[in-house]
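Apart from one protein chain that is not included, each protein chain of the complex appears where it belongs.
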Amino acid sequence: MTGKSMTGAGDNNTPYETEDAFLDRSALARQVVKDTINKVLLGAVLILVLALPAVISSPTWLHIIVLIFFYAYLTTSWNMVGGFAGVLPLGHAVFLGIGAYTSTVLSLQYGISPWFGMFVGGILAVVAGMVIGLPTLKMRGAYFALATIAFAEGVRVMVENIEYLGPFKLNGPRGLQIPPLNIGWADFMFSSKVPYYYIILGLLLIILFLTWTVSRSKLGYYLTAGGEEPEAAQALGVNVSRAKVIAMALSCFFTALAGTFYAQFSLFIHPKSTISLDISFEIAFIALIGGRGSIAGPILGALLLRPVSDLSRIYFGDILPGMHLVIYGVVLILVMIYQPRGLQEPLTRIYDRVVNRMADGFIKGGDK
Amino acid sequence: MIYLIEDTINGILMGSIYGLTALGLTIIFGVLKVINFAHGTLLMVGMYAAYWSVTLSGLHPYLALVIVVPVMYVFGYYLQDIVIKPIFKAEKDVREPSTVIIVTTGVWYVLDNLTLMIFGPQYRSLPDNPLQGKMIELGEMFVSVPKLWGAITAVVTALAVYYFFQKTRTGRAIRACSLDRDAASLSGINQYKIYNMAFGLGTAVAGVAAVTLVPFYNTFPTVGVLFDIKGFIIVVLGGLGSIPGAIIGGIIVGIIESVGPQFMTATWTEAIVYGLFLLVLFVKPSGLFGVKYDW
Partner (left out) sequence: MNLLELNDVTKQFGGLTAVDKLSLSMEKGEILGVIGPNGAGKSTAFNCIAGVFPPTKGEVIFDGQVINGQKPWDLCKKGIARTFQIVKPFASKSVLYNVTVGAFATTSSRGEAEAKAIDVLKLLNFDDKKDAKSSDLTIADRKRLEIARALATEPRLLLLDEVMAGLRPAEVDEMVEIIRFLREQGITILVIEHIMRAIMALSDRIVVIHFGKKIAEGTPEQVASDENVIKAYLGDEYGVS
């Protein structure tokens, strides 16, 4: 607390609480109430989300929600390097593709379980990420961004033009189809959408937890410091490049996991659906609009923008193809001009105000 | 052997045109210190402008320059003024103007998809234009006429731009601004007007490039993407901000693209160009001619 006096002596030397002490105590009480409200709300959302499939039986709706979670996962994973490390990866879909192709090729050609393939894909993605990241994360941000685009496009062109990569059949632009033969958890294959829902939800919770942990850890502090004032950070013992590289490795690994999920969910992968620049940009744009560098930003972005994208595709798809992308681009530009920290900033403020009012309501109610 | 020389010559010609497409990018970087991710898209806009100018007026493609160049200049000028300037101002002292990159990427996206929406995805070309498919015979070799015209235009434009920056008052003002913003503005130069002009100039040059391409290269909404990436490759190879670097970098890419298919399939040459880009990035990011920045 502050060094203000907590008690005084009034008439007859009876001790009383000073006004400052009273205010401190009620500020503390307020904080406790707010924290409780936040926890209750979080718990409610968690229960809602866990119970959702019991309420929604339509596979179409489940599909849409699964994709929303999928993008929320991707943007949160992107945020590790695009938000915390402060650089701009614009070719992140390539890691999605690496994950998808690795697990698919391993399972189709060698009968290896997609779960294991998922892990292998993650490792390969990290290696690829290091290849681009190690040299370019030391340089100016624009170079890193360009390198990610060049790498992603280079890989896409390569995959689109070769049948085989060594012994592995990639099938060029026609892609790979996954026949739904073996159903069950061991084979990461289900006939209903519900297990997929829980898997992507699980992944999302994991990546959120990881992001939260990192933000509160030494790595998180170092990344933030290196992003704001690299020279000052270096003088304080922060190896900024190394911190960025670690963040990149984490991001690549987890993005690749989603690639395997996508493969097992849609049962068909080809370069355009996994390694396209459109997907890379969509991920980056959503994270930026929602607010990179924050934990809530990417999810908010996905929750707000994916429905827009799906709706505009449904309603405008034929007359005005690509309308949703135009919307993304325009929103991005507007957000960058007016709210560069993303929409999570004003939204969080509104949320705080609501919670404050609720807290006040509880305290006043308790005083009566 | 003769094919090798023929390919090399055509490679040099096409490369000069690539250099021209990258010239605008290098100008904008040289002055604003901003890597304009929307550059390829601006080129695409120029190509559509050229296409429609020729189709609607029936003129010789190169006469479209009269329409396309001013239109592109104005477009670039106001794009900078309205969309990019506010961010630029906000990020004036920041070491890493990443928001500008984001915004130019957004512009890229919007323009590409808007074009797709308005004009549709079909590939367009000018089948009846006077340059289409013409070849000059040099002994046993065939040299593409539209590419020859394009290469000459590229060199002329590069020289003109160079002269502009070195000899004219406005050009020197722009250079002053690029070297030290605050000092330049203290000398009475309106910084932001200069930036608008520089951006307009870069876009206008892209317009020239577009006009040279339209006679032989297909026009479609995403044509800019490949040029954008190649443009970056060229500019990194030749050095960010260097005018001769852009042309020479372009020629290098052009030769690789032309000669490459002799030794491997064409699609691999595309991948090779990306690989070369990454290699240059890792080994010598300042390029062949560029100034060494504090990367």
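Observations on the structure shown:
Per-chain residue numbering starts at 1, and chain names A and B are given in the order in which the chains are listed.
We take it that a contact is a pair of C-beta atoms (placed from the backbone, for glycine too) under 8 Å apart; a residue touches a chain by one contact, two chains touch by 3 or more.
Just so it is clear, the structure is predicted and the values come from calculations on it, not from any experiment.
With respect to the full assembly, the chain omitted from this view is in touch with A. Of A:Arg25, A:Arg174, A:Arg216 or A:Arg357, it is A:Arg216 that touches the chain left out of the display.
When the full complex is taken into account, the listed residue touching the unshown chain is A:Glu229, out of A:Glu229, A:Asp278 or A:Asp310.
Looking at chain A, the residues touching the absent chain are 2-3, 216-218, 221-222, 224-225, 228-229, 231-240.
Quick note on the criterion: only the chains that are shown with their structure count from here on.
Here the spacing of chain A and chain B, counted between their Cα centres, is 35 Å. Residues of chain A touching chain B in their complex: 86-88, 90, 132, 135-136, 138-143, 145-147, 149-151, 153-154, 157-158, 160-161, 230, 277, 281, 284-285, 288, 320-323, 325-326, 328-330, 332-333, 336-337, 340. Interface of chain B with chain A (complex): residues 35, 37, 83, 86-87, 90, 95-96, 98-99, 101-103, 105-110, 112-114, 116-117, 121, 225, 229, 232-233, 236, 265, 267-268, 270-271, 274-275, 277-278, 281-282, 285, 293, 295.
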